[in-house]
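Only one protein chain is missing from this complex, and each of the others stays in its spot.
Each chain gets a letter, A and B, in the order it is written, and its residues are counted from 1.
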Amino acid sequence: MPEKTYDVAIIGAGVVGCSVARELSRFKLSIAVVEKESDVAEGASGANSGVIHTGFKEPKLSLKALYCSEGNRRFPEIARELDVPYKKVGTYTVGETIEDLKKLEKLKEAGEAAGAIGLRILEEKELKQREPHVKGNFALLAPEGGITDPHEYTIALAENAAQNGVIFYFNNEVKKIKRKDGLYTLDSGKTKIKAKIVVNSAGVQAGKIAELAGNRKHAVNACRGEYLVLDKKTSNLITGMIYPMPPEKTGGIGVHLTPTIGGNIIIGPTAEYINCLEDTSTTAERISELVDGARFLVPEINPKHVIHEYSGLRAKTVKAGEANKGDFIIEENPGMFIQLIGIESPGLTAAPVIADKVREIVGRHLKLEPNKKFNPKRNKRLKFSQLSDAEKEELIKKNPDYGIVVCRCEQVTKGEIIESLRNPLGVGTLKGIRIRTRAGMGRCQGSFCMPKIMEIFRELNIKELTLKGCESSICVRDLR
Amino acid sequence: MMEKDLVVIGGGPAGLAAALKAREKGLKDILIVERGDHLGGILNQCIHDGFGVEIFKQALTGPEYAHRYIEEVNEGNIECITNATVTELSKDRILKIVSPMGFLKIKAKAVVLTTGCRERTREMIKIPGTRPAGVYTAGCVQNLMNLGGRMPGKKVVILGSGDIGLIMARRLTLEGAQVLAVLELLPYSNGLKRNIVQCLEDYDIPLMLSHTVVEIKGAKRLASVKIARVDENLKPIKASERMLKCDTLLLSVGLIPENELAEKAGVEMDEKTGGPCVNEFNETSVEGIYAAGNALQVHDLADWATLEGENAGLHAAEYAIRGVRGNRKLKTAAGNGVRQLVPQYYSGKQDLLLTLRVSKPEKNKNLIIRDGDRMIKKTFHKELIPSEMIRLKMTKEEIENTGGLTADVEA
Partner (left out) sequence: MSKLKELTCIVCPQGCRIKAIKKSGKHEIEGHGCKRGSEYALKETTNPERTLTTSIKVIDGELPLASVKTSKPIAKKKIKEVMKKIKAIKIKAPVQHGAIIIKNICNTKADLIATKKINKKRR
């Protein structure tokens, strides 16, 4: 079995793991990221709302609040460096009655006390001007709320880390952890990765990983959030994020609507504690709940507009029904094993700050000599559909593969698909292509483009098209 | 900017027929834009027979049917570009086309939209569960097998007993798969009896009426589906749930006309058909833009899609050459028991072909065409089924003094 030794090994290639990887790659350290699935962002990082939160709704002085507000301030710079999209669309919490208005005013006060800026109460007239399709008479507008593409962000972090020397191991689920002579050995059954320091950013599996390393204190519970994605036809129905009045009976934030960078609207998430740490099913009850919740806010939304359903698992340090919301746990275990436990929302926003904290801890044990070759910049992939006519013409002249539209729903060309397979992480799955190019994310969900992508694989002599790595082959054999 | 007399978007049976008819009418500068590798549209992957029974009085396979029209197009030197996708169509008929030969901008005197249709997906019908490999629409599998030469799986469950599901049940079985069952939500199958016999009975594949899939299970690849019987409101009955172990779920749950271009061009759409509202000239609400074939309304016979294409091509040519337009003065309406009716407008100045579908199967009923209270035409039908398009020819004399037409199914 292959064995390699690193200064730092990071378990989990979600947004936090990849942020840590990128941060540490600024220094002369050998770094590996060990990921159980076939690509980055296969856990909660790829199944969330994509919101860059302000943090003012988090419990005061919690790590969630502090790291989130700092992360929010730093995101624009990171987004520029990594060429990741970011839009400040604003958040509207919408009410109907005078009681609602009073509650919104209280929310505004609490928000301002927590440091939120620009909060405003909107009367019906202004609400209707800004969001004509939303049903409501009053709203609390938080203009700093923004959105990004969480897949794109995580991919960008990982690609930049890889370009700066980080090695990614995919399809390697850590099954055993041993410690000997100052080194940890992470054993996946396929590879043995040795490291002086291990960072546990395994998300919903972080409790299991901590246990493998001998720390049984951290029970992580899975709280599933289901989402629905609407057809791009509906994208004109909202511009900002639309929330209902915070539900008093059930708690939480209620079913809300978020516009996505890609141009869709997503409904959700729900919140349901489940027993299994792997079950990302969607359920009939929640699907129904989401449609109803969406139509409550925007009556023009129709079940026929739904083109996709998905769900993600939050890593919770608390159990169902607990009043305490739980906070991020960043814990140094002697050895050095750094536990990142309970990184749920606002984890996406807080990621760069968590990465900083990890760097500080690592810095106390290893020499952090700056990597002079570190390049913080990564350029985004070309999106044909976003080019001007002249740019399209020019590109096709250079390479006719850009003149063949493969995914007609999202206007993704053959050139882009081939290019996406040349990614620095070496990912070559259908899902990997989807999150990098948007092919298959449209209303036909790949039923048109999947056979075409299979053809491209055949042309490029790539043996197998899988959905997401081993055991998920699209076809079982050739017909003849 | 390049100029053309006529651009036909989509080189399937309706589009080919439109181009040929336009050429016959004397139109010179015609361009067929086809996004596939070859002309023929969906027929290229329909390797089973049954095409051309009406037009050619033969049961041809899809490729053979397409071949006839493609040969004519080639002989007529009608210009075609393949691997070319129209990405934009404006109200004044300016097209933007992405093709390996370049990014093209064309101004057309007339446009015929024959863009076909796409399939309803698992996500649209919202089957809960996981998202593994192995869940495919029937047309996608048909493509994978017949054009790609790949086998999608070994143990198959098919949801939907329309013809495409039945045809694929047979295809998969002949290629060595085990098709466990074909499930149908309704208490009757929408497929041709011929296909029930030759695709299911011949291979002992059970047809489970009033059943549906309520959950998909499997992490990486499909492992099983949970099925259930449904009640008279089509709601699953919990007590009837059971698991079927399989690695492939084929969805044959409906077709949706492909109309993103039409919608963006501001064409008036019919919610019931999913296609544009047209008059008897197959003219949409936008001047110079015509629609036919599956893009206008889902057809069960390629023959009828072809004739519709001819009509569109004929009138697109008349418009391009002489500026002749139809009107939208009089409306038709789908009444009781009628799900959809095309064309949605007529003039009353010439013979009219009404194409319609009933909402549910009926036996021994009358199809009545009325103008308000006045009965215009009554035809008796021993059997009326939603999956079989009804074509009703109305003469000019019958409709010239009407103010509107409604179609109803009555005892």
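What to note about this one:
Methods note: contacts are C-beta pairs under 8 Å (C-beta built on N, C-alpha and C of every residue); 3 or more make two chains touch, one makes a residue touch a chain.
Predicted model, so just to flag it, every value in this text is computed and none were measured.
Contact with the chain not shown here comes from a single listed residue; of B:Thr61, B:Gln178 or B:Ser359, that residue is B:Thr61.
Screening B:Glu24, B:Asp49 or B:Asp408 against the full complex identifies B:Asp49 as the residue touching the chain left out.
Across the entire complex, the residue among B:Gly148, B:Pro236, B:Gly254 or B:Gly313 in touch with the chain not shown is B:Gly148.
With the whole complex as reference, residues 37, 44, 47-49, 59-64, 67, 145-149, 171, 174, 192-194, 196-198, 202, 382-383, 385, 388 of chain B touch the missing chain. On the side of chain A, the interface with the absent chain consists of residues 478-480, using the contact rule stated above.
Here, only the chains that are shown with their structure count from here on.
Interface residues of chain A facing chain B in the complex, by the touch rule stated above, are 233, 278-284, 287, 303-304, 306-310, 384, 389, 392-393, 396-397, 400-401, 403-405, 408, 411, 413, 430, 443-448, 450-451, 454-455, 458, 466-480. Across the complex, chain A is touched by residues 35, 83-85, 87, 96, 98-103, 105, 118-119, 121-124, 126, 128-133, 136-137, 139-140, 143-145, 147-154, 175, 214-215, 217, 219-221, 247, 263 of chain B.
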